[in-house]
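Please see the structure below; I have some questions.
Note that this complex is displayed minus one protein chain, with the remaining chains in position.
Let's look at subunit A:
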Amino acid sequence: MEEFAALIDALVYTRSRNEKLRLIAEYLRLTPDPDRGWALAALSDGLDFPAVKSSTIRNLLMDRVDPVLWTLSRDFVGDTAETASLLWPAPDTPPAPPSVSEAVELLTVMNRKSVVAELSKLLDRLDSSGRYALLKLATGGMRIGVSSRLAKTAFAQAFEVAVDDVEEYWHGLAPPYAELFAWAAEGDAPPDIENLPTFRPFMLAHPLEETVVDLADYAAEWKWDGIRVQLVRAGGETRLFSRSGDDISATFPEFLDILPVNAVVDGELLVRGNTQGGEAGGAASFNALQQRLGRKTVSNKMLKDYPAFIRLYDVLLLEGEDMRPRPWSERRGQLEALASRLPDSHFDISSVVEATDFEHLSQIREGSRDDAIEGLMLKRRDSPYIAGRRVGYWYKWKRDPLLVDCVLMYAQRGSGKRSSFFSDYTFGCWDGDPDLGADLLPVGKAYSGFTDADLKKLDRHVRSNTVNRFGPVRETDKSLVFEVAFDSVHESKRHKSGLAMRFPRIHRIRWDKPPHEADRIETLRTLIAG
């Protein structure tokens, strides 16, 4: 555990990507199995121990530290695991520290009853850095500036294998990845995943920004406002994965018995309706889809009221053949052929947007405002399907955002790097004429769109304009206007205003603007999609 803790600390303080890769690669080379496999899991997808939650740690500490002092400390530090690692009263003569594998074994067998005693014993065996590493590992999600991709790249670098191969095998394997290490480090045969219904990494797009492309080389499709999914059938089983590779099959059981052949397809998951693309588009707003997301079980009524379908974008594997090296245009042909064999109730194909030239396409894009479509996708006709975001192949060309002026109402401390700043802002619009005494109603929340320098100023504004405190939340005197950018706005019960924005971010801070000049709810209401 000491080496792992030292690695975590070194990663926390390392800015350079290359240095992070070097540190992880070195650890993976020098550490025996299965410790390194568990460490790799912790750094990439994270481990899950159901008995150990952030609240478990909090309760554990509350038994040993005064609750008020705990809360003040936690608020300042901004991270439960770190606060606990700093406050844990270490015994005078700590027993020998556990190895990573021993810690994982002990964490795995903990249950709600035993966790208090067992986790305490484990913490007693570690120093402050060790406790931090253990608690981070135990609660999943290290949040130390290492992405899953970076960890895999470091693995590839450590053993001189291709990272794309690592990605390909990854989702068919489980921690501590014995087969992966056997293949990469010992030269054994690669893991066999052909007959497993595993997730294949998505191809992603770059923002188009100022680039202009020739439509002879690029095809355009609408960027639909649902969630990107991958439907996989292999080895007699079908599974549905979200963009991050999470298995969401249970939430959408209607797709589990519907592909007639072994295949891996890429598409947008939508709910039937007529908001996106009008009658012809046949898709409801994102809001409708949201009713279906995150459910563990699905009622028949849900299935009937919010019928989901997949709008197909691409095909990766088809009847045992890997289509990914082939050009997009060829895959598109295969996809169309496949789509014609699939039931219309559950599938359609994302149609190609026809335009005479780029200028014409630009006009079509402008006109898409009402359609609650996110914008356009541009795909190079000869592009293979490559995992990740590769420059020059796929572009996303989002619509320009909508803008309204809102008033800052509440602020909350951020997490991670921003933990000591008030960086999460709730803002509102006027429910009528402010000069006649109208109230502000919250319409959204944002924590991005500003620079670090802005953040400091905003933090100072919140501190010196607080009128009320509710735990970690500060209510401000409502004197500051934000110009808020967002992609669309929908009806929602989440806010008192009955409205919710999609992707709100702070576009500009209007230090100059008097709050009564901010926009009204009715203005926002006219922007509702569809």
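The rule is short, and it goes like this: contacts are C-beta pairs under 8 Å (C-beta built on N, C-alpha and C of every residue); 3 or more make two chains touch, one makes a residue touch a chain; residues count from 1.
The rule is short, and it goes like this: contacts and distances are computed from a predicted model.
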item: Record-based protein name (UniProt) of the chain missing from this complex, from "Ligase-associated DNA damage response exonuclease", "Copper chaperone PCu(A)C", "Phosphate transport system permease protein PstA" or "ABC transporter ATP-binding protein"; value: "Ligase-associated DNA damage response exonuclease"
item: Sole residue of A:6, A:87 or A:298 that reaches the chain not shown, by the stated touch rule; value: A:87
item: Option from A:6, A:65, A:163 or A:527 whose C-beta touches the chain left out; value: A:65
item: Option from A:78, A:98, A:172 or A:201 whose C-beta touches the chain left out; value: A:78
item: Contacts of subunit A with the absent chain, listed as residue ranges; value: 9, 12-15, 65-66, 68-69, 72-73, 76-79, 82-83, 86-87, 132, 145, 416-417, 419-420
